[in-house]
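Notes to accompany the following structure.
Heads up, one of the protein chains got dropped from this complex, but the rest are sitting where they should.
Coming up: chain A.
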Amino acid sequence: MEPSELKRSKDSPNSDESTRRSSFPDEVLERVLSLLKTHRDRSSVSLVCKDWYNAERWSRTHVFIGNCYSVSPEIVARRFPKIRSVTLKGKPRFSDFNLVPENWGADIHAWLVVFAAKYPFLEELRLKRMAISDESLEFLAVSFPNFKALSLLSCDGFSTNGLAAIATHCKNLTELDIQENGIDDKGGSWLSCFPESFTSLEVLNFANLSSDINFDALERLVGRCKSMRVLKLNRSVSLEQLQRLLVNAPQLAELGTGSFSEELTFRQYVELESALSNCKNMHTLSGLWDAKGIYLPALYPVCTHLTFLNLSYAALRSDELAKLLAHCPRLKRLWVLDTVEDKGLEAVGLNCPLLEELRVFPADPFDEEIIHGVTEAGFVAVSFGCPRLHYVLYFCRQMTNAAVATIVQNCPDFTHFRLCIMNPGQPDYITNEPMDEAFGAVVKTCTKLQRLSVSGRLTDLTFEYIGRYAKNLETLSVAFAGSSDWGMQCVMGGCSKLRKLEIRDCPFGNAALLSGLEKYESMRSLWMSACNVTMNGCRLLAREMPRLNVEVMKEDGSDDSQADKVYVYRSIAGPRRDAPPSVLTL
């Protein structure tokens, strides 16, 4: 039943208790609300009235905290007594690109201590950009007997010793997902810590780790975990070893291969191909490190039912990609390197009509002498062939306004448009004009746009367009753009649904910062670095809005009055107490 229907059938909140009880018992309400899964629905429901708030909080089993400092673990534990699964995000996104000081915070340990006391039956923990130590991992492993799923994305502070602790103690572990972390890889022995009696693993992702693991231990592990559906290996696993694993795990739905490039005998190749073709459930393929074109045909049998192909670690050429994609008609998500060039992207347009997401990463982002890579032509080609495209992340070295206009005309359903022209401040390379019209076209045409990353030479006009048209925009990333405060003011004034704004190296100053005064409490966070904001502006903001945490990170040797990096976020937990000295909370 829809919450709205329930609302209509319910008496007004002010009717006396007995009447309410007889018409709608709390238990029923809780039961009904427990069917709601997304945290946004649940948040809406909890705002209806006090009864609903209570019913909702008693029935919630999964809590999502987008900013770990917006709330304290005690507050969470007080409100939600029955949590089994927690998702926590910590540092600002720009920490992925080394813009946040190393010891900024977002340490998980305080949370774990509270969880150990209040949620002893915690089963899942998914962390993004948090700091975790080996001690915390060990604490986690021993404190929660029912612990099932651990997912770490972009976290740091731990080593493979922590993973060993998890493997040793978590008897019911179903998921161990270690992605793109700053992990101190001390060796592969952690994998051997899974006891021989352990059979529950369903998801194992250690693609991020570089050292060799004990292959025999892995083979045995995969062999006895019959429910395993996701297996993502690291580069040290060879093709031959892959074949041996696949023979024991044909039920795999997601596979991340190891290195895809050793010399195979003909017989080994045939065996590999046959093992792959037995994997009838496989819909996601990744890894393919150092993939050589000659072995790709082994993948053809799997490709027919693939929906997600991640080639972002395989430097394929355009012809190699074209041949491969000819076998992937059902592809919905594709990640590639720009070594495939525009011709490769043409092949994407030709072969993958169902494509919904495309990410093109640069193979050599710092070599500015390279002329190849992808250009606007490749993107346009994809847009002609893939009208369902709604998510794109595109790194290129040149772009034109006209091309982007064509692209969004072909694909008006963009929800995520992230275009990165790698030269900061580069204009339209044909007309020499700023890229304002490109992003103007994007926001005018793509009414469903939720996430936008802009790049290239941009004036305030871009932000006027964004403010005026991007009414569903929730996340905006800006770098090296804009001409004056007016740009940011347009965005703050116009984008009513804005939740995350991250800005770097733009000429926005205090006036811009303060124009969003009333807006920041409805947003998750604001990041501004290398802009023209001063300490006084930040102090004013902090003074006017006491429920915001205004943090300033100073660089060494910078001017005292400049606020080099500003991070503003709403919080009901008050200013945090674990900030390092370089971070000032105003």
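Simple rule for what comes next: a residue touches a chain if its C-beta (ideal position, glycine included) is under 8 Å from a C-beta of that chain, and two chains touch if they have at least 3 such contacts; residues count from 1.
The definition used in the following text is that contacts and distances are computed from a predicted model.
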| item | value |
| --- | --- |
| Options "Translation initiation factor eIF2B subunit epsilon", "Elongator complex protein 6", "Auxin-responsive protein" or "dolichyl-diphosphooligosaccharide--protein glycotransferase": UniProt name of the undisplayed chain | "Auxin-responsive protein" |
| Listed residues A:243, A:426, A:489 or A:549, member touching the removed chain | A:426 |
| Touching the absent chain when the full complex is considered, from A:434, A:467 or A:494 | A:434 |
| Selected from A:94, A:111, A:417 or A:567 as touching the chain missing from the view | A:94 |
| Contacting the left-out chain in the complete assembly, out of A:363, A:381, A:514 or A:583 | A:363 |
| Touching residues on chain A - with respect to the absent chain | 94, 96-99, 101-102, 154, 180-182, 184, 208, 289-290, 312-313, 315, 337, 361-371, 395, 397-398, 420, 422-427, 429-430, 432, 434, 457-459, 477, 479-483, 504-507, 530-532, 555-559, 562, 564 |
